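In this view, the complex is presented without one of its protein chains, the others remaining in place.
For chain A:
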Amino acid sequence: MRYHTPDSFEDASAIAAAASGTTRFLAGGTDVLVQLRSDLVEPDDLIDVKHIPGVKDIAQTADGGWRIGAAVSGAEMMAHAGLRAAWPGVVEATDLIGSTQIQTRCTMVGNLCNGSPAADSVPALVAAGATATIVGPNGTREAAVEDIPTGPGRLSLAKGEVVSALNLPAGHGGDAYLRFIPRTEMDIAVVGCGVSLARDGDVITSARVSLGAVAPTVLLVADAATALIGSRLEEAPLAQLAAAASAACNPIDDKRGTIKFRTHVAGVLAQRAAKIAYDRAGA
């Protein structure tokens, strides 16, 4: 195994592009190193992105949006009052990852690029309308977060492409993320749901609803958003929301949950997350 410490994303990309075997980027390492230790993946090239200037920065952009560097940890996000106020759902989703120890290492980019359909921060990012900045052999591009995972452990990133930052729009309403786990912490989502919405008075004017762990990738559920838009979160639209969320599910039956359970709980969480987001948008 070769360990690299490039000091720019261009170099990181070039090393990855030239590598022939198994390649992994190293952010917090809470997936990569665990997979290495448990003999699942032994990379030939391990490219540490933490030495690149700016990767630990959380910056507000001119239009009021946020740019979060690729090595910003969950704990650093929690400690950032501005980001927390603007995107509480995204920050809380990331805060759910692991324990205090894991929080000091884990990143949203690693969470996204590990490619797990159960990754906690991803539905929140999708609901928030986040994008990723991607540096590759052909330059820099931007992609919606929902377009990055293509299946469990698979991404739409081309060979040599590396995520340099995640971008959140200016906070415009309220967002929330909830997950179901059998315990109270240190567990993997059986279902996750992110909701982001804006209100004009009591009426919801825009919404995005995203589900995790109920399909091969995190889902953006348009029908669920449609159910919310124009409503005041009355019983009927809430029921429609739950039905749309459940209908979007395409889960597997496994040791963590049955198809029936996941499909049902997706609807329950969508309602609960929508209520929190609604209250936040009105605050």
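Everything below uses one rule, namely that a residue touches a chain if its C-beta (ideal position, glycine included) is under 8 Å from a C-beta of that chain, and two chains touch if they have at least 3 such contacts; residues count from 1.
Operating definition for what follows: contacts and distances are computed from a predicted model.
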{"item": "Omitted chain (choose from \"Amino acid/amide ABC transporter membrane protein 1 (HAAT family)\", \"Transketolase\", \"Methylamine utilization protein MauG\" or \"Xanthine dehydrogenase, molybdenum binding subunit\") - UniProt protein name", "value": "\"Xanthine dehydrogenase, molybdenum binding subunit\""}
{"item": "Contacting the left-out chain in the complete assembly, out of A:L26, A:V265 or A:A281", "value": "A:V265"}
{"item": "Missing-chain contacts mapped onto chain A", "value": "38-39, 180, 182-188, 190, 254-258, 260-261, 264-265, 268"}
